[in-house]
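Yeah, one chain of the complex is gone here, protein chain that is, but the others are all in their spots.
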Amino acid sequence: MGNLFARGLGKALLSAAICATALAATPASAEMVINRGFGASPDTLDPHMNFGAREGWIQDDIYEGLVASNDKAEMGPGAAEKWEVSDDGLTWTFHLRDGLKWSNGDPLVAQDFVNGVIRQLDPKTASPRAYYYYSTVKVVGAAEFNEKEGGDPKTVGISAPDDKTVVIKLLAPQPNMLYLMGSYHVPPLHTPSFEKFGGDFIKPENIVNNGPYVMKENVPQSHVTLVKNPNYWDAANVKADKVVYHVTEDDQTELKRFRAGELHVTNEVPSDQLEQLKSEYGDQLRITTYVEAQYLSFNITKQPFDDIRVRKALAYAIDRDVLQNKILKAGYQINCGYSPPNDPRYQQPHVEECDMPKEERVAKAKALLQEAGFGPDNPLKVTIDSTTDNTSKRQAEGIALMWKQIGVEAKVNAQEFQAWMDTFYAGSWEVLNDNLVADMPGPESHVVYMQPSAESGYNWKSDEYEAAMEKASQQSDIAQRYKHLAEAERILLDYYLTVPLNVTTSRHLVSPKLKGWEDNMLDVHPSKYMSVEG
Amino acid sequence: MLAFSIRRIIGAVPTLLALIAISFFVMRLAPGGPFAANRKLTEAIIANLNKAYHLDEPVWMQFGRYLWGLLHFDFGPSMKYRDFSVTELIVHGFPVSLEIGVWAMLLAGVVGIALGIVGALRRNGVTDLSVGIIAMVGVAIPTFVIGPLLQILFGLKLGWLPIAGWDGSVNAKILPIVVLALPNIAYISRLMRGSMIETLRANYVRTARAKGIGARRVVWKHALTGAMLPVIAYLGPATAITVTGSVIVEQIFGIPGIGRYFVEGAANRDYPLVMGVTILYGGIVILANIVTDVARGIIDPKVSYE
Partner (left out) sequence: MSDLVAGTAQPPETTTSVGQSPLKASWRRFSRNKLAVGSMIILALIVLACFASPLLFPFGPEDADFDNIAAPIDLFSAHPFGTDEFGRDLLLRVLVGGQVSLAVGFVGALTAVIIGVLYGATAGYVGGRLDNFLMRTVDVLYGIPYFFLVVLINLLVGRTVTGLFVSIVVVLWLTPAVIARGQAVSLRHREFVDAARAGGMTEWQIIRQHIVPNSLNVVIVYSSLLVLEVIITESFLSFLGLGIQPPASSWGSLIDTGARAIETDPRLLLLPGGFLATTLFCLNFIADGLRDAFDPSER
C-alpha cells in the first residue's frame, strides 16, 4: 500500500507541475470564468451521499460517470464509450475509453466505478441515498449488502472483469437505465485518496476528480470554485478555465446580482415577478417545463380524510386555472394526472373534475361535503402543511382560500423543508402540499414512488396497484410498460389519495454573454459545454 | 480590578456549563430528527445514520462524548453541511460575522452617541426633532426593507457598491455594516439622549456648573461619563448579538457568517451545528457582560467591584 501511495504522490507532484506550467502559460487576464448562481449552500458534495439536483450540477462538472448528460440532457458516452444490454434486459456491460486518467494523473480503471457503488452501499458510509441501487436501479444483492455491516462486496451485482469493463446485473429490466446511470448518480471513487483521508477525501486540498473540472475551493455559505482538469480526456473541448458557483440563498438578492452583472446565470427567478421580468429581459428569461409534479396528498389515517367524499370535495373545490394563471403565474402547466405528462408515448389518465365547468365542480364539491356531514354549523377544518418556499406557500394559501369559498375553514402551516418532512413522517399532518422530482423523463419515477410497497409514507394499501406495477416491471418494451403504469396511475387517481395540481418549471436568467446554455426538461447544465464571450 | 475581572471569568465557567447542558438537552427534546431526506429512508439507512452519529447511544453518553469533544475544541460533525465539521464552519464563518459586527457597532456607537448628545444639548429644537426622526426611521423600518432599498439605490441605480457577495473588498462590506448599524444607532442615540438630559441636571453636574467650570468641560467630563452608563449597559449585550451575526443581514447580502447557521441549523435540526454556535455565542455574551461591568466600574466610581 505504501508503495502505491508513493507512486501516487509522485504522479500528483508531476501533474501539479503540469498544472502549474499550464496555468503560467495562460495570462490571468485571458482567463474565462463562468459565474453561476447556486441557491442555498450545498448540503454535501460527497458524490456518494448527495441527493440534491443542484449539488448534482457541481458533481456533473467534477465527476464523469459511465454515461454522461450533454447540454440537452441527452445521455451519451461518458467514461464508457460503448455499452450493451443482454436480451433479457438484466445484464449491462459498459466499456471504458482508452487512457482515462484522474486529475492527479492516476489511471482511471473499471474497479473505481465498482468501488464508488460499493462505498455508497456500505453501511459504514451511512449514505442516505444507498436506497438508489435497490429501489431505483434494482442491482442484485444491493439491499442485502446495505443492511448489515461486514458483507462481501462480491455479492453485489456490479463487477470489473478487467480494467476497462464494468458489468452490472439487475433484478428487473430497466429501459431507462442510461438516465439512471448518469454522472451524478454513479460517480467513480478514487480509492487511494479515500483510503488516505477517509470522508475528507472530498476536501478541495485532497480531492481527485475525473470530470472536466476539479474542485479548487469550497467556502461554506459563499462559493465553490472549479478549475479546468488538464487530465480530462476531452480537455481540448472544455472552454472555460474556471467555474464559480455562488451561494445565493435569497432569490431577490440573486436577481439583483444578475442585474449588476455579477452572475452569468441564476439558479432561480422569483416566481411572482415573471411578467415584469419577461418584459425587462425578453429571451434572457428561460422558463422550461421541469420533471417535477406538485400535488396535494391526504393523510388517510386521519379522520375525516379517510372518507373519499371529503377528499373528492376538496379536490373539486380547486380551480386549477385560477391557481396557475392568476395566483402563481410561474408558467406552471396544469396537470390532471399524477405523473408529469412529458412523454408523448404515455397515455396519461386524468381526474374527472379537470374538464368540468366551474359551477358544476363547485356544486358537486358542496354536495359531497354535505353528504359527509359537514355544513355551516359544522364546518370542516383543514390545515395544509407546506414548506416555506415562497411559491409553495402561495399555492397552499390560494388553495386554502378556495376551500374557504365552499365553507371549509382552511389554514396553512408553513415550515422549513426538514421540519415539513418530519411532520410528514410523524403522521401529524392532514393535507400536504406535496411534490416529487423525477430522475428521468416519463411517468415511471412518479408511479413507482407511489407504489404502496415502496413505503413512501402514505399508509396506502392497494393490491391492484401492486399487481399493475409488478406487470410493468417485467416489461422491457416501453409501450407495454407504459400501459401497465397507466393502469396503476388510474387506480391512484380514482382513490383521491392525491390531488394533481401542476407540473413546475425551471426558471433561470441567462446572460447573453453565456454561450452553450440549453434549456432542458431535467434542468441539467454541464459547464463543459458553456463559454463566456464578450 | 484585575482580581475582579479574573473572579468574574472563573465565575463564568458554571454559567457556560449550564448553557451547554441546557442547549444540549433542549435540542434533544425538539421533535424530529436530522436525517429526513427527499424520500422516506429505509429502516436500515436510518440505523446506519444513527450509528454513524452515535445517536443510538444513551443520551448521557452522548452528552459525555460531546463535553469530551468540547475540551478538544471539537464541536462534532455538522449534519446539514456534511462536508464540514462544526468547528470548520465556525472557523470559516465567525471572523466574517465578527468583522461586520465590530465595524457596525463602532459606527453605531460613534454616530449614536454623537446624535444623542446633540439631541440633549439642543433639546426640543429642530435639531433634536430631526435627530429623533432619524432615530425613529432607523427603528421603524425593518432591516429587510432597508436592506433591499439600499441595494436597489446604491447597487443598481447608482452602481456604486456591489449588491451582495463577499469577495473581501471594502466595497462589499459597506452596505451590510450600515444596515446592521442603523437600528443600533437609533437605540443608542435615544438612550444617550435620555440619560444625558437626566445627567445634565443631576447634582454633581449642577455642582460642577456652580463651581464655574465651563459648560463645554461639564458636558465632556462629567455629564458624558455619567450619561454613558445606560448606553454601556446596552452596548455590551448588543455588541455580542451583533458580532455573532445578524441572520437577516447575512441572508440579504449573501455574507458567509455564522448568523445564517442559526437559521439553517435550527430549521434542519442540525444539533451539533446549533449547539456549536450557541456555545460560541454564549461565551461571547458572558465575556461582553464582564467587559461591560468592568467598564462601568472605570467610568462610575460609585460601582464597587465586590
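By letter and in written order, the chains are A and B; residue numbering begins at 1 in each of them.
As a working rule, a residue touches a chain if its C-beta (ideal position, glycine included) is under 8 Å from a C-beta of that chain, and two chains touch if they have at least 3 such contacts.
These numbers come from a predicted model, not from an experiment.
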## Note on the structure
Touch assignment to the omitted chain, from B:Ile117, B:Ile177, B:Ile255 or B:Ile286, lands on B:Ile286
### Summary
Out of A:Asp71, A:Glu144, A:Asp272 or A:Asp307, only one touches the absent chain, namely A:Asp272
### Message
For a quick check of understanding: of B:Leu55, B:Leu70 or B:Ala233, which residue touches the chain that isn't displayed?
### Response
B:Ala233
### Query
With respect to the chain omitted from the figure, which of B:Leu70, B:Ile141 or B:Ile174 is a touching residue?
B:Ile141
### Task
Touching the hidden chain in the full complex, which residues of subunit A are there? Just list them.
252, 270, 272-273, 276, 319, 322, 326-327, 388, 390, 393-394, 396-398, 400-402, 404-405, 410-416
### Query
Which residues does subunit B use to touch the chain missing from this display?
11-12, 14-16, 18-19, 22-23, 26, 30-31, 132, 136, 139-145, 148-149, 152, 186-187, 190-191, 194-195, 197-198, 201-203, 229-230, 232-234, 236-237, 240-241, 244, 247-248, 262-263, 266-267, 274, 277-278, 281-283, 285-286, 289, 296, 300, 302-303, 306
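Everything below uses one rule, namely that only the chains that are shown with their structure count from here on.
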### Rounded Å distance, subunit A centre to subunit B centre (Cα mean)
38
### subunit A residues within the subunit B interface of the complex
40-46, 49, 51, 123-131, 143, 146-147, 202-203, 218-222, 246-250, 252-253, 256-257, 259-260, 262, 416-419, 421-426, 437, 449, 455-457
### Query
How about subunit B: which of its residues touch subunit A in the complex?
31-42, 44-45, 48-49, 51-53, 80-84, 88-89, 92-93, 148, 151-152, 155-156, 159, 162-166, 250-257, 260-261, 264, 267-269
